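First the structure, then my questions, so here it is.
One chain of protein is taken out of this complex; the other chains stay put.
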Amino acid sequence: MTPPTTGLPAENTTDNNDHLVQSDDPEHPANLIPSLCAKFWTLGWVTGTGGGASIRDDDLVYLAPSGVQKELMKPSDIYVLSLAAQAQSLSRRQRVYLRSPPVYKPSQCTPLFLAAFTKRNAGCCIHTHSHWAVLVTLILEQQGSKEFRINNIEQIKGFGKGFQKSGNLGYHDTLVIPVIENTAHEEDLTEFLEEAMDKYPDTYAVLVRRHGVYVWGDNVHKAKTQCESLDYLFQLAVEMKQLGLPWITDIEPTIPTRKD
Amino acid sequence: MTPPTTGLPAENTTDNNDHLVQSDDPEHPANLIPSLCAKFWTLGWVTGTGGGASIRDDDLVYLAPSGVQKELMKPSDIYVLSLAAQAQSLSRRQRVYLRSPPVYKPSQCTPLFLAAFTKRNAGCCIHTHSHWAVLVTLILEQQGSKEFRINNIEQIKGFGKGFQKSGNLGYHDTLVIPVIENTAHEEDLTEFLEEAMDKYPDTYAVLVRRHGVYVWGDNVHKAKTQCESLDYLFQLAVEMKQLGLPWITDIEPTIPTRKD
Amino acid sequence: MTPPTTGLPAENTTDNNDHLVQSDDPEHPANLIPSLCAKFWTLGWVTGTGGGASIRDDDLVYLAPSGVQKELMKPSDIYVLSLAAQAQSLSRRQRVYLRSPPVYKPSQCTPLFLAAFTKRNAGCCIHTHSHWAVLVTLILEQQGSKEFRINNIEQIKGFGKGFQKSGNLGYHDTLVIPVIENTAHEEDLTEFLEEAMDKYPDTYAVLVRRHGVYVWGDNVHKAKTQCESLDYLFQLAVEMKQLGLPWITDIEPTIPTRKD
Partner (left out) sequence: MTPPTTGLPAENTTDNNDHLVQSDDPEHPANLIPSLCAKFWTLGWVTGTGGGASIRDDDLVYLAPSGVQKELMKPSDIYVLSLAAQAQSLSRRQRVYLRSPPVYKPSQCTPLFLAAFTKRNAGCCIHTHSHWAVLVTLILEQQGSKEFRINNIEQIKGFGKGFQKSGNLGYHDTLVIPVIENTAHEEDLTEFLEEAMDKYPDTYAVLVRRHGVYVWGDNVHKAKTQCESLDYLFQLAVEMKQLGLPWITDIEPTIPTRKD
């Protein structure tokens, strides 16, 4: 393992830095990722080891390993990586872990989580295989579309206006989520995810065709509530489709008359 | 903060009245709102910080804050407001809180909850973003309708006959829930909610198009069970629509023959 | 209250026989009814105080009260009634309770539960408002039918062959559940339920149109597993209807060739 560059005491680097994932604080990322993933499992977002979540705390990135049952994850399963050390690495594909679990392999989602952290300064990124997300991408595929668009639904207010913008979307705003095509290897999605981030500078999520969705936020709270709101909208959209109701409508705003 | 007018000892007003949300009794409103909201989260009613609940205990109104994850709420997050003090305020939009949480902002649902408390003397009001409620309003929108109507379903008996009336609706009665159009700002819904309450003096709920539903009751028990019964009927109604079954039918009453 | 005829010590009758609902055994009916109902609430069977369950232990019948939130029920909420004393009562509608909870009213389901206990010697009877059950009765209503019939589904094996018969239905057998029309007052269902029991001597369940289902069994285990199996079949039947698949088919049995 390449020596870390984060200024941690040298003696820790020889013992795998296990202290990085040991804390009594339930809000510590190494505790929070397992408890979040257990909750996501009950929502059907991370079935069969699919999906995952990553949290960034300043320079440190906490990551779930590959192939773990998400509702059974433990703090000791967590990888920790330094963003700064990673940036200095010669190769994007060579990851530099400060701390690694004894038995697992790194997740193929890692470079996609890193994209949210480096390009958007996100504090948390969630990846789900929610079947509502997959169904939305399949419905859009039939329409030859690479964008999910919905407006005039209250839950749209659950999303921020965009990167470095303050405030949230309004009820009448159109929420637009880009769809990228899936690749055979999850790591290969990275360039397309980054491309979508460049093309949609205000989006907090990218759908992956026939695969799921990546959602991020400035912190865990925002990433989780945006991911919940989006899954709600995907479910609603599929049910609207089944009932023959359009996702985009032209609705006259209702103006309040009372001045007080 | 404006000094409260409820006759609480003056020394408490200087320390934010935190005692108002501190109790060992699980039935205390400051404990009950978080436990109810955690339950509602599992039902999909308050996804992504949407929705909420408020309880009135005599003059005191307990309110969840804005933007909190509903399944993680704590008693210390709760706002407390005096109805009497509020009534004396010059402006409807200026709220007078006896107790405020340190980090949150008041919920935009507050004036809507207050409408149920002041106009109907309700003891509890629940606001959900249930997607069944939203789908019902979308189906009605397609029909150009501003009323949800259903009859001849047993669960209709779960609703009281109306404000200050005793007894519940019967199996053959038609449950009518008005639908108001959503506004860009949730507070602006208040006048339309109050208008619907005036027009439908016996209703215990108002649907908000593309948004959700407000349901109240004389106490927590009645608000919650009416909200559950209504969500059950909304789900049933959507499924009936998918199966081509009508919500309103003309059914011959079945008369018992036995006299004993 | 009429003095009980069960041979309980007289001194107990003066103190409401609270000992009848006090036990440390989780399998005691007064503990089991609340824990079962809490489980049924998570299944959507007893939403908004609808539905319920009753257990018979020899002569004693344990009953949930009317209007209680089923997931919050406590042993002290339970009514206890003597079947023998009830049989001696002059009127069917006059119930003789050995023990009553302090604040609730008896459930209107009581005479329907009693029908299962007296006519079928059942040990437990469950009443759900499951929306799958209601949807099945609505689909059948459109077809002018008073019977739910399904065959060639493995889960049918979850049902006994019938009252005082040993063994269960087979895979190729047709499960037949009668449907009775709902009445304005739940107690008035009793004569129609009993009529259906007479006409379908082997059934363990009766559907109530636009209302739900009553399911019983020789003991709690059998009532619960038959109720679960039936709800599974109702859900499957609704989904089959949505997919255009018939409930009754003529399938050639697959014969094993191996003799060992």
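When the chains are written out, they are named A, B and C in that same order, and each has its own residue count from 1.
Going forward, contacts are C-beta pairs under 8 Å (C-beta built on N, C-alpha and C of every residue); 3 or more make two chains touch, one makes a residue touch a chain.
Keep in mind it's a predicted model, so treat the numbers as computed, not measured.
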{"item": "Interface partners of the hidden chain - shown chains only, full complex considered", "value": "A, C"}
{"item": "Contact residue for the chain not shown (choose from A:K105, A:R210 or A:R258)", "value": "A:R210"}
{"item": "Residue among A:S76, A:T118, A:N182 or A:N219 that touches the chain left out of view", "value": "A:N182"}
{"item": "In chain C, positions touching the absent partner", "value": "152-155, 158, 170-172, 221, 224-229, 231-232, 235-236, 239-240, 242-243, 245, 251, 253-258, 260"}
{"item": "Residues belonging to chain A that touch the chain removed from view", "value": "44, 47-50, 69, 91-93, 129, 131, 134-135, 138-139, 142, 181-185, 188, 190-192, 208, 210-212, 238, 241-242"}
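One rule holds for everything that comes next: only the chains that are shown with their structure count from here on.
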{"item": "Topology of the chain contact graph, where touching chains are joined (line, ring, star, complete, other)", "value": "line"}
{"item": "Type of chain B:chain C copy interface by residue overlap (half), same or different", "value": "different"}
{"item": "CA centroid of chain B to CA centroid of chain C, Å", "value": "33"}
{"item": "Chain centre separation in whole Å, for chain C relative to chain A (CA means)", "value": "46"}
